[in-house]
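First comes the structure, then the notes that go with it.
Note that one protein chain is taken out, while the other chains of the complex remain in position.
Right after this comes chain A.
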Amino acid sequence: MAQAMVKRIVSSSACTFAGLAQKTYIRNVAASSKVAASKKERVLPTEGEITKSVFMSQSTDIYTNLALEDWLYKNMDFTNHHVMMVWRNEPCVVIGRHQNPWLEANVPLLSEKEIALARRNSGGGTVYHDRGNLNITFFAPRERYDRNYNLKLIKRALFRSFGIKSTINERQDLIVRDKYKVSGTAAKLGRLTGYHHCTLLVNANKADLSKALAKREHGIQTKATASTRSEVANLKDLDNRITVENLQTALGYEYLRTPALHLDDGGQSLIAKQRGFQFVNPTDDWFPGLAELKNDLVSWDWCFGRTPMFTVSRSFPVPIGLLAPSKVYSATQELVINMTVEKGLINDVTLSIPPGLIESGFHGEASVITHLKGKRFTSEALNALQDAMLTRHHVSDVKELDDKEQFVAKCFDQVVNTM
């Protein structure tokens, strides 16, 4: 079976994204800022001229907040105005731009527990969010983008307000007590603007987290970015005074009291020169064009359809009862299912049916393959398969699958649904 490999080169850390969005909104900063082809023509202000704001999102919906992050990245001019946005979400799993949701998360469990699955625009690994998790996005002009500054700022805030000591490891994660990861990082750099997004675990439900991200037998082979699992800890375990609210406030004040380009303490007098905290209401009438961004993020085509091509290979031993009773077989009879999934749709299916199953009367191979092709890699495929096998019975007018067909259906179910 020819396997088309993923062409994109995937990195596990920051992902550079060239070019601006295709869509134009009422405000398009790039068009109106009269920036010539050469970047050098943009005059950046001195440190004293930059003012800072802390935006606090009023929404807890992951798709709305991701859309807001994207809207600000595409439409706001950060030349003289650096912004730190803080936000929280209802329970959800967020995968990186180039990741495979079936590989990273327990997809059937997510839909069963109504936990949302979202794919963000930036690269990196998978995270689980709930209300005990704080998201922080640092926005700055591309030339002033500085991940180290941002992470060190968080480190300083944790110490100044709560006495918590932390370190930054080589993967740019924030580590406490030398081994527990309390934050993850992802970023996106455009022509004019860059953003750096971190998470901070304050009081997340660790049990739900591990269930949602559980690694299971799946047989997937892919070139998509895989997450590196680490041992995590909640900040609340280190100091039980911490809540998401007071951490948000502490980070905000640390951000406002630090000069824009170097780490120092400007104190209350520097805070008084900034723009301060603002609530942000992410709706389409406050931010025209937001609804369109959100609709894209919610769509199946983006969340699942954007998965880099992968193959699935599973083998299932056939129960003795389904084999021809008179025959004895030398090797274990195994049904092997191979599938290629592209853009979240089943592309190529190969079924290796063991002789034992053929001799006992299973004939469904051809129709199975035809009916699965083009279907989404979800239960949808399964229903199509069962319908396909049912139609084979038009001769004998039986509306039920025989036990061999049931077995095959069950195997497919395992492939698709126990991801």
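Note that contacts are C-beta pairs under 8 Å (C-beta built on N, C-alpha and C of every residue); 3 or more make two chains touch, one makes a residue touch a chain; residues count from 1.
Everything that follows uses one rule, which is that contacts and distances are computed from a predicted model.
Candidate names were "Tryptophan synthase", "Branched-chain-amino-acid aminotransferase", "Mitotic spindle assembly checkpoint protein MAD2B" or "Methyltransferase domain-containing protein", and the UniProt protein name of the unshown chain is "Branched-chain-amino-acid aminotransferase". Across the entire complex, the residue among A:Ser122, A:Gln248 or A:Thr378 in touch with the chain not shown is A:Gln248. Across A:Lys113, A:Arg191, A:Lys215 or A:Lys273, the single residue that touches the chain missing here is A:Lys273.
Of the options A:Glu114, A:Glu231 or A:Asp285, the residue whose C-beta touches the omitted chain is A:Asp285.
One chain is missing from the display, and on chain A it is touched by residues 26-27, 29, 32-33, 51, 53, 55-56, 58, 75-77, 80-81, 245, 248-249, 252, 256, 271-281, 283, 285-288.
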